[in-house]
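All protein chains but one are shown in place.
Moving on, here comes chain A:
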Amino acid sequence: MEDKTQELVEKLLENQDTIEKILEKIILLEKTGALDTLADLAAFVKVAQDTLSDEIIKKNSELITNLGLVSAKFTSDNALMLIDAIGDAICRCDKEPEPVGLTGLLKAMNDPDVKFALGFLINMAKALGRALRERA
């Protein structure tokens, strides 16, 4: 027993500087109440460690990765411009829709704004076709 105490004292003396630094930190944590929070956090981390599995990690990482890859394309300058314009269109389009037939459609095609949007859609169709062909 005495040997063990001796060993412990030696270890403490050997690491005096380190132990003092650790003690200072622990005292500060206790005084601020952060130590309780850390203990709670440790319990939370332990629950995660005991309940997670490789399969859960794989599934969730895959989901987040796929969302990330898609979001990379939807945050390009062009995509942001389009999403912003669609947002404006939704906000501004407060008219009650009227039923439109073929004649109405042809008439609408004289509208410069509709013409511009159609031009955009045709460009989009071309780019989409190319992207689909590249993946075929």
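The rule is simple: a contact is a pair of C-beta atoms (placed from the backbone, for glycine too) under 8 Å apart; a residue touches a chain by one contact, two chains touch by 3 or more; residues count from 1.
Criterion: contacts and distances are computed from a predicted model.
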> Unshown chain, UniProt name, "Glutamyl-tRNA(Gln) amidotransferase subunit A", "Hydrogenase", "NAD(P)/FAD-dependent oxidoreductase" or "Protein fwdA"?
Replying inline: "NAD(P)/FAD-dependent oxidoreductase"
>> Using the touch definition from the top, which of A:Leu12, A:Ile26, A:Ala39 or A:Leu52 touches the missing chain?
In response: A:Leu52
> Which of A:Glu7, A:Glu20, A:Asp36 or A:Glu62 touches the chain that is not shown?
Replying inline: A:Glu62
> Of the residues in chain A, which ones touch the absent chain?
Replying inline: 45, 49, 52, 54, 57-58, 60-62, 64-65, 68-69, 72-73, 76-77, 131, 134-135
